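Everything on this sheet refers to the single structure shown next.
Partial complex: the chains shown occupy the same locations as in the complete assembly.
We just call them A and B in the order they show up, numbering each chain from 1.
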Amino acid sequence: MHIKLNGDPHEIPAPLSVSALLQQLEIDARRVAVELNLAVVKKAAYDSSVINEGDEVEIVNFVGGG
Amino acid sequence: MSDSFVIAGRTFASRLIIGTGKYPSHAIMKAAHEASGADMATVAVRRVDITRQTESLLDYIDTSKIFLLPNTAACYTADDAIRTARLGREAGMSNWVKLEVIGDEQTLFPDNEGLLEATKLLVKEGFIVLPYTNDDPVMCRKLADAGAAAVMPLGAPIGSGLGIQNPNNIRIIREQATVPVIVDAGVGTASDAAVAMELGADGVLMNTAIAGAKDPVGMAKAMKLAVEAGRLAYLAGRIAKKSYASASSPLTGVVGS
């Protein structure tokens, strides 16, 4: 199943929740923010938000800046 | 005399706001932050590198002491800035944002049109907006009218280290502004920060001047003292400038006279 992750094509076996994706990617959910199809996903909704074919996902965190 | 620095009802101990970019190492950044005495630091919002685990910036920032201010650096449209601000809020669990809408790659000067538009929308969404703008009193007033919690005029291009290029403008912005004025960008060395504060600025935000110094920790300490010195001098009321000399020792009672 094709999705777009941080601007690049990404494969996932089947629809899965944001939580599952983060787990798969070994990303600590507490330190990132997730956008699904241009809408921010609240942390509380990580389990219930499902990523489907063709979805666009952005996962960001804080980096050094001025 | 208490001289507290308050933005949107939140009191900060230091009038120096620091960045987290371009340090030789996270460890040096952490030491510089401590030396600076700052309790607010800007951070950028960027895509996670999913190909490899990198150590997190946050491991090197004591967020119990330092308040994080997400920025929208590198956003060239109001939409990108708004989108980045929303992600920053979610990642940071705070609704503050250093709002940048860049209008030119060479100077990194703001696109004030887009900045004003994004400020209005984000204020509606409940953000505490600190917009980075240029040293224009009129634009600063419009941003404050739009609900900005503070205005952040630039002293010189980001990272240029040229110092305050137009002191007269900064002074006038402070005289006219109804919100805190934070000089953002352009500081190159300690005296530049002191000058900004002597002009009446409520605070100074800098990143490269500290991170890019040969000794970032030493420069951070210097900036801490310079900001305090400039503020004290502003409050103490400097002497007027004279074109000629004025003796500091008595002119009479000299022996042999």
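By our rule, a contact is a pair of C-beta atoms (placed from the backbone, for glycine too) under 8 Å apart; a residue touches a chain by one contact, two chains touch by 3 or more.
Only a predicted model underlies this, so the values are computations on that prediction, with no experimental measurement involved.
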Quiz item: One each is shown, so how many of each labelled chain does the full complex really have?
Solution: A x4, B x4
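We adopt the following convention: only the chains that are shown with their structure count from here on.
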Quiz item: Could you state the distance in Å from the CA-based centre of chain A to that of chain B?
Solution: 33
Self-check item: Residue numbers on chain B that touch chain A, as the complex places them
Solution: 19-23, 29, 42-48, 50, 53, 56-58, 68, 70-71, 73, 83, 86-92, 158-159, 185, 205-208, 211
Quiz item: In their complex, what parts of chain A are in touch with chain B?
Solution: 5-7, 25-28, 31-35, 38, 40-43, 58-66
